[in-house]
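Yeah, one chain of the complex is gone here, protein chain that is, but the others are all in their spots.
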Amino acid sequence: MINQSLKQLAAALATKQISSVELTQLFLDRIKRLNPELNAYITLDEAKTLAQAKLADARIANGEATSVTGIPFAQKDIFCAKGWRTTCGSKMLETFIAPYDAHVITQFDNAGAVNLGKTNMDEFAMGSSNETSYFGKVKNPWDKERVPGGSSGGSAAAMAARLCAAATGTDTGGSIRQPASLCGFTGLKPTYGVVSRYGMIAFASSLDQAGPMAKSAEDCAVMMNVMAGFDERDSTSLQRENEDYSRDLNKPLAGLKIGLPKEYFAEGLSAEVAVVVQEAIAQYRKLGAETVDISLPNTRLSIPVYYVIAPAEASSNLSRYDGVRYGHRAAEYTDLLDMYCKSRAEGFGAEVKRRILIGTYVLSAGYYDAYYLKAQQIRRLIAQDFEAAFNQCDVIMGPSAPGTAFKIGEKADDPVSMYLQDIYTIAVNLAGLPGMSIPAGFANKLPVGLQIIGNYFDEARMLNVAHQYQQATDWHTKMPEGI
Amino acid sequence: MQWEVVIGLETHTQLQTNTKIFSGASIKYGAEPNTQADAVSIALPGVLPVLNAEAVKCAIKFGLAVNAEIAPRSVFARKNYFYPDLPKGYQISQYELPVVGKGSMTIQVGDEEKTIRITRAHLEEDAGKSVHGAQEGMSGIDLNRAGTPLLEIVTEPDMRSAAEAVAYAKKLHELVQWIGICDGNMQEGSFRCDVNVSVRPKGSDKLGTRREIKNLNSFKFMQQAIEYETQWQIDTLEDGGTIHQATVLFNPDTGETRAMRSKEEANDYRYFPDPDLLPLAVSQADIDKVKVTMPELPEAMKARFEQQYGLSAYDASALTASSEIAAYFVATTSALNGDAKLAANWVMGSVSAKLNEADLAFANCPVSAEALASLLKRIADNTISNNAAKQVFEAMWAGEGDADVLIEQKGLKQVSDSGAIEAIVDEVLAANAAMVAEYKAGKEKAFNGLVGQCMKASKGKANPAQVNEILKKKLA
Partner (left out) sequence: MSLTIQDVKRIAHLARIEVTETEAQATLSKLTGILGLIEEMQAVDTTGITPMSHSQDVTQRLRSDVITATNQREAFQKIAPAVEGGLYLVPKVIE
């Protein structure tokens, strides 16, 4: 049951092979058994979860089921869910019970899905290893001495260990794709503006985007049908007609033009990962695709640009955590200023503080033009690189991450080397394009992801490209041993 | 040394919308603390701003009213600073690209007209309020006001006296109410002025260092604060001191200004475009749509009054000082079938005086424009004299009844029957032979004396014009 696709699960529920309560209990039992070691979930609430499952069963019995009714999903702890503790991986929000639902949560609730619990994450989504969470490190089910990637590390570990049918994540600089690569599953970051950010705790507003983390492209398409769509509460939510993301899954790939950016296969990419990615591309040629060499000349600049823009926006977004209306307030302080400084010093972890300080610095008087404005200008150059590339190809492919999962602690004290983890994913966020990572094989017994980058709003085609590969290969069905 | 004061104003006007600038919470004044502080107002994690269309419309209206450029594209930025009444830790405000650009307003100071240049007007959100004394050593924060839409209107440093600054502020105060974008309630903080004051040697074209007097919410305080601040700066400079840029508060109890403690540190607001909001686009079509809803503006109405009614510039200006007085005047005149001069004299005279005395607005005048017109008609058709009409007006104000009924009751009808007046005149001529002789000897003054005698004999009811005419005839 735990390996079944969302479609198969919906069918099993519809034909009463299993009830939602039973299915949910199955996952809750697995969580009880495996989570203490993996630490994929921050908050569980069996009573709430099972109550939702019961409602789903009634809904199925009434013949009002949607494609996800009764299916248990893990929700990244960045989404506010009414009545659920919503921590964003931070001590600052350790006791924060969200008084409202994020749009994504509402969409799943309205469709009758079951919320299994809130998954662990890097604090305020700042990290690539899930080591910055206040609620402890998450272990990669493929090798428990290694990180699951980040920031959606809890959802990633839950996926790899089958502690949920599927999960949600958010991706500001690679936080869905890099963990998908490191934990061996399929993850999609949609075009910026396709999934509402309402109720999703902000890290870097112009880059943040929620997306599905699932066992296959087909499952991602099912989830996209639930998550995507216009929401008037988010000014950056795009007004577009609803689309069926599954519609093109079965189209053949003959004639597909795949762009291979030379910068994605240059120095910095591990040799073993390069081999796996090349094999995947060879498989695409077998499926009838053509490849074309392209260039994204400003790729290396995406890291400095990102580490100006994201911290700048974050420094401002995180100013609301001041201990006045909710969240952590220091126990002792002398006056208002002291209350602010102590509450924030205590409530935020080291990496979050670092990024707030960097962001404050690059926006401060005398530095704005040299840093923030310059970064926004280069951001346009990066977007223009992609625009030019899509004149030559339909999709772009390359690695999702420069290597496989690294050891816990290996990069924890070296922010710069940690930041380089995102070299292949960040540019996509800066341009606002959709990107996904699909399992493409293994290097040293660790999963390797293939990244697929599409043009704006090309999610359905990307899912088609991924699905055809998954029809021809079985990498996406592999599971860690002993799970 | 002769000093010159240089003044510029930044005025925060709360816009008359139903809801906040970025969320659907009510902005109604006076609600229980934090009952209108929705998720956006208290900045819960994950909430997002969506711009209120009505606030944009108000900004366009103002731009049209001061002949300003309205930006086809403007941008909301974040102004970052920590303060407990600022829940997000930043204020959303327009910074580099405001919605309303350069415009101007004309003010009247004494007999002089002066143009004040408007630098810009931009949309932003109001902050909440700190309430003191909730608990010893603590402040209470009420976020009902947080997110109330504001239009901040900024002038060039064009004013040269407290009187000019107050004249501008009053004119602006009337204008924003006239075009219906602000209720103008200064006690409730709907209209708050920050005044930048600097002094320089007369004749210098270099600006001195300015100090900003924050949050003045009455014209009287504004006058006092500017006068005090100007003198303080002059004294400081004359004593060999220097002025440091600062934000100061006016204390109405002492009449003094003093620098604020909390904002003394160098501010570094780290402005940057708000990534949660997109650029605001205003098309010519949007502007045209607002244009058709615009009332006639005071300047245009003033010109029209001069032309259409033959009023003097002074009268026309007084009658367009507010939309209320203008409306009252127009209603009176039209009910009077167009005798504008009579209506103007009364509206600016007795009616205004009475309202002032009772501290009432034209909208709440106990004598309606129609009722006033019914009284003035009786002056126009010679039923009563102007003086008698004043008595009737007093009675109408006191709610004693309609003009015609009161005229009847009080027996104030003029005698216009020429036979009756002739009889009175004959009687007076007979009884005042001496005066008649004086008049005939060339003493013009005696004629007035005879008119007075006739009026007295008629108990004030004789039509004075007729008395004049008949007297002249008889004495010829």
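Should a chain be cited, it is by its letter among A and B, assigned in written order, with residues numbered from 1 in that chain.
The rule is short, and it goes like this: a residue touches a chain if its C-beta (ideal position, glycine included) is under 8 Å from a C-beta of that chain, and two chains touch if they have at least 3 such contacts.
Just so it is clear, the model here is predicted, and its values are computed rather than measured.
A.B. asks: What are the shown chains that the left-out chain touches?
C.D. replies: Spelled out, the missing chain touches these shown chains: A, B.
A.B. asks: Return the single residue from B:E125, B:D142, B:E212 or B:E229 that touches the missing chain.
C.D. replies: The single option touching the absent chain is B:D142.
A.B. asks: So which of A:R59, A:K144, A:K257 or A:R354 would be touching the chain we can't see?
C.D. replies: Of the listed residues, the one touching the omitted chain is A:R354.
A.B. asks: For the chain left off this view, which of B:T19, B:S190 or B:N463 is in contact with it?
C.D. replies: Per the contact definition at the top, the residue touching the missing chain is B:T19.
A.B. asks: Touching the absent chain in the whole complex: find that residue among A:F124, A:Y192 or A:F390.
C.D. replies: Here the residue in touch with the unshown chain is A:Y192.
A.B. asks: Out of B:D235, B:D268, B:E400 or B:D417, which is the one that touches the chain we can't see?
C.D. replies: The one listed residue touching the chain not shown is B:D268.
A.B. asks: Touching residues of chain A against the unshown chain: what are they?
C.D. replies: Residues in contact with the chain left out: 95-97, 99, 192-193, 206, 232, 235-236, 238-239, 300-301, 303-305, 307-308, 315, 319, 322-327, 329, 333, 335-342, 344-345, 348, 353-354, 356-358, 360-362, 364, 367, 370-371, 373-381, 383, 415-416, 419, 430-433, 456.
A.B. asks: Contacts of chain B with the missing chain: which residues?
C.D. replies: 17-19, 23-26, 32-39, 42, 44, 50-56, 73, 76, 82-85, 130-132, 134-135, 137-143, 249, 260-262, 268, 270, 273, 275, 277-281
Just so we're on the same page, only the chains that are shown with their structure count from here on.
A.B. asks: Could you tell me the distance, in whole angstrom, between the mean C-alpha positions of chain A and chain B?
C.D. replies: 57
A.B. asks: Residues of chain A touching chain B in their complex?
C.D. replies: Chain A residues touching chain B: 79-80, 86, 88, 93, 96, 98-100, 102, 197-202, 204-206, 232-236, 312-313, 315-316, 318-322, 324-326, 336, 340, 360, 363-365, 368, 372.
A.B. asks: Help me check something: in the complex, which residues belonging to chain B touch chain A?
C.D. replies: 39, 42-51, 78, 80, 82, 84, 87-90, 141, 268, 270-272, 275-278
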